[in-house]
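Let's turn to chain A:
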Amino acid sequence: MEEVAVKKTSEIEEKEDPIVVYKDVHKSFGDIEVLKGINLEIKPAEKLALIGPSGSGKTTIIRLLMTLEEPTSGDIIVNGKNLWKMEKNGKLVRANEHHLRNVRGEIGMVFQHFNLFPHMTILENCTVAPIHVKKESKEKARERAIEMLERVGLKDKLHNYPSQLSGGQKQRVAMARALVMQPKIMLFDEVTSALDPELVGEVLEVIRDIANTGKTAMVLVTHEMDFAKDVADRVLFLDKGVIAEEGTPEEVLQNSKNERLQSFLRRFRG
Partner candidate 1 sequence: MKWNWETFFDALPFILPGLGVTVGLTFACYLFALVFGFFWTFLRRIPIRTINWTVTWVMEFIRSTPPLVQLFFIYYAWPMIPGIGVTLSPFTSAILGLGIHFSTYIGEIYRSGIESVEKGQWEAAKALNFSTVDKWRKIILPQAIPPTIPMLGNYLIIMFKEVPLASTIGVAGILLMANTYGARNWAYLEPLTIVGIIFLLLSYPSAILINKLEKRMNRRFDKEMAFVKEEVKNA
Partner candidate 2 sequence: MRGFNITITVLIASAIFSYLFAFIAGLCRISENPIIRHVTAVYVEVFRGTSLIVQLFWLYYAIPMLFGIQLGSNWWTGVIAIALNYGAYMSEVVRGSILAISKGQTEAAIALNMSKFQRMRLIILPQAVRMMLPEFGNYTIQMLKATSLVSLIGMTDILYYGDIIRSSNLSQAPIVYFLVLIFYFLLALPLIWLTRKAESISKKGVASG
């Protein structure tokens, strides 16, 4: 199988302003502090991989960005705008729904359990958001949806329902659905973990393809170490709520001196 090498964005200008910044972000669920001060910058079109043991907080990091959870303290800046806070009479207060929606449009997410809408066809799944959220015309939305579905290889399933698709197909639809909204940054939450092994490959192919077109920043929370090495510009190892190790894939996955990271990686070498 010929694999096209993924263009690494390290070749692209380093001086661009980051599109996402986490400033000392903490998140607690009740008494349990899951994120203990995260500082992170994501450049446009950068591809990040987040790895770490369960409970380390890696999923929480992206859920905060997608506004599915609220930070207990700290700031998340998207494209220069504070995500969870807004200006009111010159002061920073908690953002309202309106503000969230304004900033959220740049972010897209693909879930571990697909979360396709079961009462809509594949095509409808991909057009409902452009039509109602972006107020695109029905024809335009259909056009772009079909284009995207073709890109993920599902053009012949336009009028099927999610229940008729395999796991791998469902995940590909989920990605098309998110891409149709043209987000600046795409979040992937362990998107292959719920799939049968033989279906993982087709999904990874699509992710690789997205990475190749270069324009979208991506954050992948994943256990697929080899894939991460291939696609990511930077790898972050999360442990117990902090970024324990950060660097290029070679640095983190092969040459790390971190004990915990090494024992974690050993589990995947088999």
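How these were chosen: all candidates are chains of the complex that A comes from, given by their letters.
As a convention for this text, contacts are C-beta pairs under 8 Å (C-beta built on N, C-alpha and C of every residue); 3 or more make two chains touch, one makes a residue touch a chain; residues count from 1.
This one's a predicted model, so the numbers in the text were calculated from it and none came from an experiment.
Within this complex, chain A touches only one of the listed candidates (1 or 2), namely 2.
For chain A in complex with candidate 2, the residues that touch the partner chain are 66-68, 97, 101, 104-105, 107-109, 111, 113, 115-119, 128-129, 132-133, 161, 163, 174, 177-178, 181.
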